[in-house]
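Shown below is the structure under consideration.
With one protein chain held back, the other chains of the complex are shown just where they sit.
Per-chain residue numbering starts at 1, and chain names A and B are given in the order in which the chains are listed.
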């Protein structure tokens, strides 16, 4: 069996839109600790925008590979809780992913070599009574805890195929032009803007003066290797720590200056100087 | 002795109004870890409204039962820190509760079969110097840590009776009518409004079309089993995950739409259709 081995002191990560002011996260952890006494629980973030399944998909994608192989990743951004959408376990060679089958793991699927899906249907591994509004506590947390105890995943339900896949924003080459349409994913606490332009595919195209990017009417044509290479208040592009193109403004919030919001589109013209020869 | 056994890797939960921007919670954890090297610390929430002892009482009540028996629950919402109010340990068959004797455990008392109270008076189990403004770090955290090490609770002080009890908002049948007066407890991150109407006592009275609830002039007479059963922007009642009646608005914040704040009262007319026969 190719499934990854669960560690001795297994890690369960939590990602949600619960925030930290309500006791939701604490309750989930209580439920997990009630089942498993040797687990290490790590919060990735509970600050996902309420109901934003796409943001959650992008955050778990950029985070999970920093955890040990065999970790168990629980993601609960679940606007359809209590409806017909079913609870899902996805197993890849890297780890276990537990959450609603609403596309929240869409960005995981394309980056793994092997994958299997189990529809979670065995109520004996849930917490009862199962509420209709908080499956993080009553289903996903308990299932993760049982996995951390070494439970055979096959006992949790039936194999299934075709989980929900969300169309994640991908950069799009505009036919017949030298332009690419990109999408803003979100901005971080510092106001740095994450885009969906990946380093792996686009690094060749971005030389220091070799592109023009327009966001909300602002032209950006500088790329720097670090924040401090920029002048005060200068807006520039940078390859960020998630492997994506970011737009930053030294000592300021680029998101405020450019007045952008998640899922805004923008255009990049690449190799402009070369082309104009 | 009926006191619950403290686990091998005991859990200490923390609930406070400290927020997470200041280093208060970190300091408390440092103090606990300095005494006990095998404890697992779990945050329930540090987002209690500043000085809101009633909210803290309701949050610990709805949360503690999700943790293993024998867990140690520290609650520090303590507007009277440094005054004559004394530090308290309450022991029930479910666990240990450490905090100021200001009523913060009031909602625990009615839900347990057995209970004993110890006034914490043994300074050798406190951290010195004891500040006059931060007993979470200097008294409650250290006491919880010593309990997690298996210290006999009797060494922490003297048995006492009659701890402070706060009048928690309870639903009130309005005499001579078919109406109940309820109270809004608080609203969560999604804008769902928690009321003080418990499922256990009121489930019979709420059929799908069999009640009328008025909040700030808005009539609510729909109850759904899940959020997704409602139409977009529809306001409705639902039995929430804390076992309490909640008022929600699909894809919106009910708290904003209805413009409510904690401890507002409202009226429910029950069995209206039956009665009008």
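Please note the rule applied: a residue touches a chain if its C-beta (ideal position, glycine included) is under 8 Å from a C-beta of that chain, and two chains touch if they have at least 3 such contacts.
Only a predicted model underlies this, so the values are computations on that prediction, with no experimental measurement involved.
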| item | value |
| --- | --- |
| Absent-chain contact - pick from B:134, B:190 or B:266 | B:134 |
| From B:83, B:111, B:216 or B:256, residue that would touch the chain that is not displayed | B:83 |
| Which residue of B:27, B:115 or B:164 touches the chain not shown here | B:27 |
| Residue in contact with the excluded chain [from A:30, A:182, A:240 or A:262] | A:240 |
| Footprint left on chain B by the chain that the document does not show | 17-27, 29-31, 33-34, 37-38, 41, 50-51, 79-83, 131-134, 137-138 |
| Residues belonging to chain A that touch the chain removed from view | 7-9, 11, 13, 15, 20, 40, 42-47, 59, 62-64, 66-68, 71, 188-190, 225-229, 238-241, 246, 251 |
